[in-house]
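Note that one protein chain of the assembly has been removed; the remaining protein chains are unaltered in position.
All chains are identified by letter, namely A, B, C and D, in their written order; residue positions are counted from 1 within each chain.
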Amino acid sequence: MVSPVYLLVVTIAAVFLVPLADRIGRSYGMSVFYAAIAAAAGLGLFWFLSLRGGAPAQNVFIAGFTGPYAIQLQLGIAESFVIVLVNTVFLLASIVLGGALIKEKAYALTLMLLMLTGINGLVLSRDLFNMFVFMELLSISTYALVAMPRNGQAFSAGFKYMIAGGLASTFFLIGTAFVYRTAGTLHLDYLLRSPELLHGGVGFAALFLVIAALLIELKPFPANGWALDVYQAGHPGVVSIITTAGTGAVLFVLYKLLPLMSVRMLQVLGGAGIVTFVFSNLVAIKQENPGRLLGYSSISQTGLVIAGMVFLRLFGIREIAVYAAVAGGLFLNHLFVKGLMFWLSERVGPRPIREWGVLAGKPLLLFLFGLAVVALSGLPPFPGFWAKWEFLKLLAANGYYPVLGFILAGSLIEVFYLFRWLGYAAVKEDHDTISPAPAVTLPMVAAAILLLAASVFFSGSLSVREPLLRLIPAAGILFYLLEPLPGRVKTVLALAASGSAAVIVLPGLSGLHLVFGIMLLGGSLVQMIAGLGSGGRRRGIYPGMVMMVYSFAGLLVTETALGFFFAWEMMTLASYLLILRGSRSARTPLLYMIFSTGGAFLILAGLITALPAGSLSSAGLGDLVFSGGTAFYLIIAGFLVKAGVVGVHLWLPGFYSEADHDVSPILSSALSKAAVAGLFIFMSLANGTVPGSDMFSVILGWIGGLTAFFGTLMAIYQEDAKRLLAFSSMGQMGYIILAASLMSTIGWTAAIYIAVTHLLFKGIMFLSVGGVVSRLNTTNMYEMGGMIKRMPLSFMTFLIGLIALSGVPPLTGFGGKWLLYSALVGKGWYMLTALALFSSAVAFLYCYRIIHSVFLGQLKTGFRAVKEASVWYLIPQFIFVMLIMIFSMVPRLLIEPISAAVGKLAGPDLLWQGNTVSHALGYWNGTTVMMVTMGVFMVPLVWLLSRVRSIQKVKQFNIVYAAERPDRPETTHYAHNFFAHYTKALGFLSLPLVRRFWEGAGEWISSIAAALRHLYSGNGQTYALQVMLYITVLYLFMR
Amino acid sequence: MIHAVTATGIILILTGLWCMLTRKHIIRIIIGFSIIDTGIHIMIVSTGYIRNRTAPILDHAVGLQGAADKVVDPVPSALVLTAIVIGLAVTALMLSYAVKLYRRKRTLDINNYAELKW
Amino acid sequence: MHNKETLPNLGLPEHERDLFCDARPRVSKPLASYIEKFLNWSRANSLWILAYGTGCGAIELRPLFTARFDISRYGMAPRPTPRQASLLMIGGYLSVKTLKRVIRSYEQMQNPKFVIGLGSCTVNGGMYWDSYNTINRLDHYLPVDVYITGCMPRPEAIIAGFEQLKKRIKDGRAEGANQYAEQFDWYKANQKKIITDWNMPDYNW
Amino acid sequence: MEQINELKARYSISDSRDQRPDLGFITVDPGRLAALLAELQQVRGYTHLSFITAVDYPETGTFQLTYMVHNFESAHSLGVRTVISRDTALMESVHHLWKQAKTYQRELKEMYGIDFPGSPGVDDPFILEGWQGPPPMRRDFDTRAYSEKTYFPRPGRKTSDPRRHMQSRLYPDYTPFEEET
Partner (left out) sequence: MIVKALYIVLSVALVTVWGLTLTGIVRKIVARVHGRIGPPVWQPFVDIIKNNAKRTGISHGVMFYLGPVFRIAGGMGTFLFIPVLFGSDMFSNFSFAGDVFLVMYFIFFGQLGMALGSGEGGHPYSAIAVARGLAQMSAFEVPFALSVISLAVQYDTFSVSSIVAAQQGSIFSWTMFTNPLATIAAIIAMLGMNMHSPFDVVIAPQEIPIGPPTEYQGSFLGMLHTNRGIFNGAKLILFMNLYFGGATTIPEMIVKTFCIYMISVFVGVSFPRFRTDQSIRFFLGIPTLIGVAAVILYWL
């Protein structure tokens, strides 16, 4: 083992060597500079590896004295962990800064080295006064480096920073002095050994001042205006060091002091961290400047790390591994991501976030940015996800539910502004491009790779055991690397990848899991064939697609709660990527992400609440305890959000309709079933164990019924074909939820039956419309018309899908309706039966509207030459049509396996007698119905065919038009505002109340944010006052 | 006596704070900061003071033998020495910032440097 | 379909020709006489009227449906669309502009179809005989089965006309549609002679 | 009428008379017509244009145009007449004063061949689709000749006096009185 002194020696020596070498030549100076930092990072790595290998921790007293006379350093596993992280990031940041540093004089390099010395010293030192010295070293070098852009903004920001920093160090010094006075020592180890030394008034005040000073250095809300100015004005490279390495060092000091604090102090400190996390995120939503926005985000992340450490301590946890898992994970995530993002902002230059569309043309940069946003939002597979899971789990286990709620709320706000930003970046607009700069890009790539490596590390150390789950992100990245291949090749590869997943996963499933496995995986696979119909590169589809399919598999395979949530979040992320590519506006993906994340957070909250006591590592889904009820309801609420029930359906129409034409079908038919799958998995897990489930199922039933009704009702007013189908999906999801809420054998059979048929017919309809839209390049129905003449096959499949959807016998749709009504009446829910019947009658309206407006009516002049949709669009449709036909002929083939999978629940079973299925109330023989229908269809058809010779086939304008000739097809096609009279009669039911509610809520939040950020007046003196007041308030709380 | 010194230190700190928080002129703010610094130094020294002992300097007057009983607690003094150096550095840096700021805008009123906000 | 001969539809601009059927009307031979007799009986007893009320005649048609005259007892009924009607009643003078619409309506009716010209104006122009814009003889443009003279004819006269028409139908003499198809070119030439802005297909199916 | 007298001098109104208490006619130069109408509309309260019509005088080689305007407050209608040459048949459009004037002007263009340059859609067919002959309402247009040439007059048609016909049917012995004289 190398003594930790050398870490300081290397950099201090370089401080002297660099100017000398610089005399010889610029490049020599720079070489020495980089060599020293690299050596520091290397040392850190070496130490970390050997300490992990079991080497003992080291304590070093420079010159043989103990502190404060000499410098005392301690190097344990925690120290080495932080050292390796901060030095690595420092190295990367200095590479980013290279271009700027080379223009400066040599002292800029020495300042950097001093800064690093300060950082490393803070981490290693065990003496309060030593810490003060290192902190001042860090501060002074930072003050100087902040001015590097040499503009007015940088100077004034630097000055404000100095005022606040000066105050902080003043308090630290006073605190140190008082500590010495009361305890007689400044040495941490002594203090820790006898913490009673600091009890009593003065001792408390001393400790308080030290902690307060550290907290000020960590920029707590609202006493942090100066820091934001620095983030905005400083060079992104320098700022990235401040917020990652510098903050990391101070955080570590706080970590070292944790054992000294009383419970009260810990509580207040934790509260300060949470407040910082929530409010910094809140204020960030109004921010347009990337540097400042990143500043807010950094501060919030710091707050979260503080809270993480403090709460762990509060819960009496001493295992360093847990700290590493929670605070370490959060910090590591923040470190690399924030570094990456600041460097990226350097790369993009001074543009407000709305203009980050320049990234759209740069796949690598966009990928890095996306990675950073995802990681920062705490989505899997990044360390932040695992750390948050562990943290929240501990919070829940200790009953800190409000804190949990605040963290989730703050995270949701964070997701909002980060993904909004990503949306700006992903939408290509005609902006100027940015020039290449490998010196900035390389560190970013390095940070990304390190982040991914850390993800693997964290996921391995935690409880995801199912190898398939690891494959989800891996598959995404693999397909990202395959992006340069032609689209069709990628489709085939994606089919192979997904197919193999299905082949591997399906045999291992049984019961409901198998049914949903076949639906999700099989449904996606068949519909992916349509991808072969589109040429070109099709960038950005397949990573998401494959990730989504693997997430489906993961959801079904996983047996742990964490694994389930991991797969769920991966699925959300994958589908977000899919919609991000296709959507026309940034609004849709953002809405989707917010609602999905909100739903996911509800599920998360439920899962961790339901975790059995004492299960720190992987708890199986089967072990979850739902006896309290709350957990179960939270989870179900989460799935309902994902299913898009009325009230939270805002994201739904855009999401299902705006993706690519071959992706929308999968989203709408298969992905929507993931929520159903989750609902069923958890309802069967909890069946019978949840108190008050009668009331629950009634409420769920009404939610389902109203969703069915309003989804259907809104569908009839849509002008956009895909939006109409999207709302129709919402309605069908309502039926499924309604049937599921019955909690009876027939009800669940009905729900899954509807889910299967919905998959089939909605797949057909979306693919068919997608085929049409891909030929016509418009989704407005009134611009279409008469497509039956040009696309007869698409029409045929669409018609079959439509008959199945509307529930008209003899096709499969009727079975679902019959089962549903039977179950509903059997249960005694008559009003819901009537509502469902009304909805299904209203469904005819939009059914006719879409098929008429698209396929019937007048063919438009511009579309007289379009061809039938691509054969690749038709193949999946015909596969589904065949399935529908088979299930229509022999419904038993479908109903029996489903009821077998559902098993025995409340209520009567279905009875079979030949092909007749019956229950206590009614009966249905699908086969006979089909036969009779075909019979009665043939008779008139034969008669008409006998007269076919006398019938002249005419063209579209040969219509009776009050003896006039039609003017143009556009004015002859009745399609726009098709159900105007319905609006007149029932328009009040379709007022956009939900949208107004959410928009109102959004505006309310953003006004709060707008008001809050006026705290940051920009005046250094105000900031100083805020610091003083903050400390006072903190004191009052902690006392 | 010792309390008087401590009190002086505290008064100086408070004066400095008042100065920092109320004066608009940047130089005065820096002066306020200096006053705080001085106050802290005095206070630290006072914490180590033991009545009737001399400064912790090992010269002939104290002698090596039994020095520990003759001098005051040397730790605060050592701290103060370091702190003075650091305070000096910070003050110098602040002044140089003030120069830079003045060159840009020809004003030293801190209210004029609030272009970064929100 | 089985009419290979197509019409040129020169009145339509090039890009609109595909919007209209370009088949010629064809002659449909009556079936064997005893069947045709039965069918003609049904046609005669189920005359569905498309009333083209161009002139004052329209007002004289209304009383036909009232209790006093009640033509529904003959199985006659008004029909709002030419597709379903078998009797075109032209109620008065025809200007060039309305003639165009009448022709379109007539051609949209299906064989067998019958025409009754109502009032003197359809016979010889009536009081508009020397008008610059009113046709004088309907039978130059459409095959007319029965003319009912008068200005205007009373409902009784119209019912008498219906009786006449039914007699013709039952006798198998009301083959106006076939006549129109046989002498299509002559009719078309007459029509086009006066309708100068012919923007329809040559035969409106 | 005092109003008219005021205007008389300024617009060189040549002839003015009251037909009824609520209806008067004045005649004005074609060149001053638009200005006069503008004043009537904007200042004198004649806010409504009832119609524009024309009379053909082949004898004098002129068209007489009448613009009927109405004042709702005084319930007075005023016909403003002007005489234009039949050869040029050109008149200033007043559609900028009353939008509906363009319809009347379109009709006059079709029926009399009077052109109103600048009037929107003035050349579109008004009621005659595809009319190719001379403007049919001009008095020198012989509709009978045109009809006989165009519309297949039914041969054998005689112009017979219904009175004489009925006389001969009802009173075959009666000698017509015209022949007596």
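Methods note: contacts are C-beta pairs under 8 Å (C-beta built on N, C-alpha and C of every residue); 3 or more make two chains touch, one makes a residue touch a chain.
Since the model is a prediction, treat every value here as computed from it, not as a measurement.
Q: Using the whole complex, pick out the displayed chains that touch the missing one.
A: Touched by the chain not displayed, across the whole complex: A, C.
Q: Among A:F315, A:F844, A:F878 or A:Y1035, choose the residue that contacts the chain missing from this document, as touch is defined above.
A: Per the contact definition at the top, the residue touching the missing chain is A:F844.
Q: Hey, which of C:G11, C:G75, C:G150 or C:G172 is the one touching the hidden chain?
A: That would be C:G75, which touches the missing chain.
Q: May I ask which residue of C:R62, C:R83 or C:R173 touches the chain that does not appear here?
A: C:R83
Q: Of the listed residues A:Q58, A:N333, A:T779 or A:S822, which contacts the missing chain in the full complex?
A: A:S822
Q: What residue numbers in chain A mark contact with the hidden partner chain?
A: Looking at chain A, the ones touching the missing chain are residues 786, 788-789, 792, 795, 799, 803, 806-809, 814, 817-818, 821-822, 825, 828, 830-831, 833-834, 837-838, 841-842, 844-845, 847-849, 851-852, 856-858, 916, 920-925, 928-929, 932-933, 936-937, 939-941, 943-944, 947, 950-954, 956-961, 972-975, 978-979, 981-982, 984-986.
Q: Since one chain isn't shown, list which residues of chain C touch it in the complete complex.
A: 21, 26, 28, 39, 42-43, 45-46, 66-67, 70, 72-75, 77, 79-81, 83-84, 86, 110-112, 177, 205
Quick note on the criterion: only the chains that are shown with their structure count from here on.
Q: Please tell me the distance, in whole Å, between the geometric centres of chain B and chain D computed from their C-alpha atoms.
A: 107
Q: At what distance in angstrom does the C-alpha mean of chain B lie from that of chain A?
A: 50
Q: Please report how many Å separate the Cα centroid of chain A from that of chain D, as a whole number.
A: The separation of the two C-alpha centroids amounts to 78 Å.
Q: Spell out the part of chain A that touches chain C in their complex, as residue ranges.
A: 861, 864, 949-958, 960, 963-965, 969
Q: For a test of understanding, state which residues of chain B touch chain A in their complex under the given definition.
A: 13, 17, 20-21, 24, 26, 29, 33, 36-37, 40, 43-44, 47-48, 75-76, 78-79, 82-83, 86, 89-90, 93-94, 97-98, 100-101, 104-105, 110-111, 113-118
Q: Of all residues in chain C, which touch chain A in the complex?
A: Listed in rising order, the residues are 1-3, 15-16, 18-21, 23, 28, 81-83, 101-102, 104-105, 108, 199-201, 204-205.
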